[in-house]
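Missing here is one protein chain; the remaining ones are kept as they sit in the complex.
Each chain carries a letter (A and B) given by its place in the written order, and its residues are counted from 1.
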Amino acid sequence: MDKLNIVGKSSFRVDGIDKISGRSIYPQDIKLKEMFHAVTLRSTVPHATFTLNTEKASKMSGVVKIFTAHDVTGKNEHGVLFKDHQVFMDRKINRIGDPLALVVAETLKEAKVAMKEIEVLYNELPGVFCPLEAMNEDAPKIHGDSNIIANMKLEKGTVDFSKCDVVVENTFKVPMVEHAFLQPESAVSYIEDDKLVVISSTQYPHWDRFELSLALGLKEENIKVLNAAVGGAFGGREDITSQIHVALATKTLKKPVKITYGREESFLAHSKRHPMTIRMKIGALKDGKITAMKNEILADSGAYASWAPSVLRKAMTHSTGPYEIENVKVNAKSVYTNNPFTGAMRGFGATQVAVGYEQIIDQLAEELGISTYEIREKNILRIGSKTGTSQTMYNSVPVDRCLEAVKKEMEIIKKKPVNKDMLTGYGIALSIYGTGYGNGFPDVSSNIAKINSDGKIEIFSGFTEVGQGAKTVMAQIASEVFNTSSSNIIINCEDTDKVPDSGTAAASRQTYNTGNAVKKSCEKLKDIILNLAQKELGLNNNIGLEVKDELVYLRTLPSMEITFKDLFSKYKDELSSKGKFVAQTTQMDDLSQGAPYWPYGFNALGVKVEIDPATGRINVVDGVFAQDVGRAINPRLVEGQMDGGFVMGLGYALYEDINLVDGEIKNRKFSSYIIPTAKDMPTLKKIIIEDPEETGPFGAKGIGESVTIPAAPAILNAIYDASKVRFTKLPVTPIEFMKKFGNKYD
Amino acid sequence: MNIQTVINGKKISVNVKNDMRLLDFLRDELELTGTKEGCSEGECGACTVLIDGSPVNSCLVMAFQIDGKEVVTIEALDEDGNLNIIKDTFLEEGAPQCGFCMPGMVLSAKGLLDQNSNPTRSDVKEAISGNLCRCTGYTTIEDAILKSAKKLGGKNG
Partner (left out) sequence: MNIADVYKAETVKECIKLLAKHKETKIISGGTDLVIKLNEGQIEGISLVDISSIKELNFVKIEGNTIHIGSNSTFSDVLNHKSIFPKSIKGFVEALESVGSPQIRNAGTIGGNICNGSPAADSIPPLIVLGAKLTIISKKRERIVDIEDFFLGKGKVDLGSNELLKSISFDIPNEDSKLNFYKYSYRNALSITLGSVAALIDIQNNIVQDIKIATGGFSAYCIREREMEELMIGKELNEENLNYLLNSAKKIVQKRIETFPNDFKVLKNITIEGALRHVIR
């Protein structure tokens, strides 16, 4: 590959200084003239039919209109895979938090006061809150006549544990957890030139526009979605929340309307991470070679499907970890219950199963009497290996390098002094994550690259900056092609009227998919520029023409040059190029064999934990994290993802758990739903492993989800090392630790 | 209630509603929207401002309580002070991701560095322990504060 000038440098974030200075605009920061405020009435019971009486409330001071299911102007439904959500409930309530009505008033206070006066009469139905019970014939049904949303199987070879020398099994339970992005949902809508405009913070503006068009009964071209700054997402902004509600109110009332959720409503409104019960059985030969694995996965999708089949598919196909296993059998089910609905969250099913496979492989190593490194070295995927779906790993499989880097650093960490008052333990974990929607689903990103009248390069693509740094990455890719500073690239990604669809900011797909589309379109535009420059400069061909800082020059005679600006003045309409990238995956067969995702990213993590034997307080005090990135477009952004992914996994391991009682979230505040603070985060040594992916832009892969996966299993393995207690249920709070430690309370 | 206060160096005399929190007063009345609301219970620190130089959660202070006090928000133009240096260093160290916690983090950093010119990483962790961030793992933010201290003249950073 040619020498790279911009890619590989830690350019400053293009959105950085605005965010630091508080100048970035999130929807809650927007105030329009004559703007109404709206609040959402939500169900307080998990399963019921109901009647509403809004008469008194609608006469309250300041109330403009109360919207219910009758007022929905299009189809009263939405949903990412199935249209099982309703804009406002009209039949049956399926969970606590289902939207019943929207109170629109002149002030927020008036809207809140009036909402209390809406009478709701519930006719409660028996609910089901346990996914196992939900599969019973006689269980209450949430939608249709079965609660089973998806039932998948995967079979490779023949699983026969009698042929194994050592067999280990265990059941792992991972909790429902919350994205806890810092910016609660907010949306503002208004009418502009007969167009309905919706401003929100979303992971996918074009999809929102499609859902809005269905629910409002408007054509997509009559709706414009503007993505404001997004205060974190992690999958929690994929299912639509307030957008249809504000838009419907604006469409009807012809006035600007704003909705902003408080923290508690945010907990109620969006999806959660699927809790799963994962039963694993694994067998190996005496030499440590794993030959068979059998897994069963049961996921609770809650009241709505959201991404249930896709999450389940990712969990199932990733449940063998980054290991080559000849014989595999997996059964995976996802079911409806009356719990809060679950959907996308960083890792998308792959995070949950790693808690299992990375612990059971440690158990297997212990049974075999070999080290946790040796068992992994013997079984990891390498070039030419086949995954559980029999997909061939043909390039960029640096699991071995990740593992080796961590092994080396852990030796140093183990030599550091230990606190004698504490139990000390060390643990490692590896992980695998396959990029993209997968399974042959068209996974498309588009970009238009243009030169503007100032001679600057502009890129137009509907990707989303959710905090991961996508704007900066795209700017760096474009600037690399054009040999200019990334701060000279103008990024347009927020306005559905201006930019083509580039899919969702999810599945770790933006750097890979949209990055490829940006690169392609920029390269095409560069060719156009060179050809036009040749014409303008009166040259025989374009050999030796080079671009730099928005001008074209002849390398052998640099004084022969023409600026992009001059080219624009003459060739305005020609200076535009479209690039499209479609990821290559195949639909799997009935036994889930095929090539469902590409590319795969890997990592290895090692941690040191200290446990107070008197209280069970666990601290991660040291660690090393090696991450395969293909190629780092921006190393600092990569490291930022590694730290952030790790700390989210730390919360998963030690603190976080949506506490449900009959479908009700009991801890829906930051004072009761505990996420890590700065004082809980160790200083990690971060190692970026580069092994360029042939199909990636400059060799890059996405890492946004991969980085969160190994934290929980590595911490659990370290807890085992320190205490000899194997925790199979997350989170390991001090209380849970003390219950098991010494078997005093179990 | 009529109050006399100083906001970002500017003296103002203004009538505030009895039932308004400082956070609402800043965002809704003064349109200083850099101060963010993340939890409304003093847990997340996104609404951190300085009152008489100390970081506090503006969601837990009533607007009338700033009578006779001085408030600094992220919008402050602090030409001779250290706010701009801290902001620039946050950019250099790649501190922000989604950005929602940033204004609060910067003000907690200023609160620390105004008191302690030579903080350790542990001091920094303590100073931002009331500011939740879900994106960064705090590391780059800590790095930025330590580097700011160095730039501002502390010895060891």
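Note that contacts are C-beta pairs under 8 Å (C-beta built on N, C-alpha and C of every residue); 3 or more make two chains touch, one makes a residue touch a chain.
These numbers come from a predicted model, not from an experiment.
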**Message:** For the chain not shown, which residue from B:Gly9, B:Gly68 or B:Gly153 touches it across the whole complex?
**Reply:** B:Gly68
**Request:** Check the options B:Gly45, B:Pro96, B:Pro119 or B:Gly137 and report the residue that touches the missing chain.
**Result:** B:Gly45
**Request:** Just name the one of B:Pro55, B:Pro119 or B:Gly137 that touches the chain not displayed here.
**Result:** B:Pro55
**Request:** Taking the full complex into account, find the residue in A:Tyr655, A:Phe698 or A:Tyr720 that is in contact with the omitted chain.
**Result:** A:Tyr655
**Message:** What does the interface between subunit A and the hidden chain look like in terms of residue numbers?
**Reply:** 612, 614-616, 619, 655, 671-672, 674, 676-680, 733-735, 738-739, 745
**Asked** Residue-wise, where is subunit B in contact with the chain that is not depicted?
**Response** 1, 18-21, 40-43, 45, 48, 51, 54-57, 59-62, 64-65, 67-69, 108, 111, 126-127, 129-132
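One rule holds for everything that comes next: only the chains that are shown with their structure count from here on.
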**Request:** Could you grab the centroid distance between subunit A and subunit B? Build each centroid from C-alpha atoms only and quote it in angstrom.
**Result:** 29
**Prompt:** So in the complex, which bits of subunit B are touching subunit A?
**Reply:** 27-28, 31, 33-41, 43-44, 46, 73-75, 87-88, 90-92, 94-103, 106, 121, 124-126, 128-142
**Request:** Note which residues of subunit A are touching subunit B in the complex, please.
**Result:** 10, 12-13, 15-26, 28-29, 31, 179-184, 229-234, 262-263, 466-469, 636-637, 639-640, 642-648, 669-671, 675, 677-679, 681, 683-684
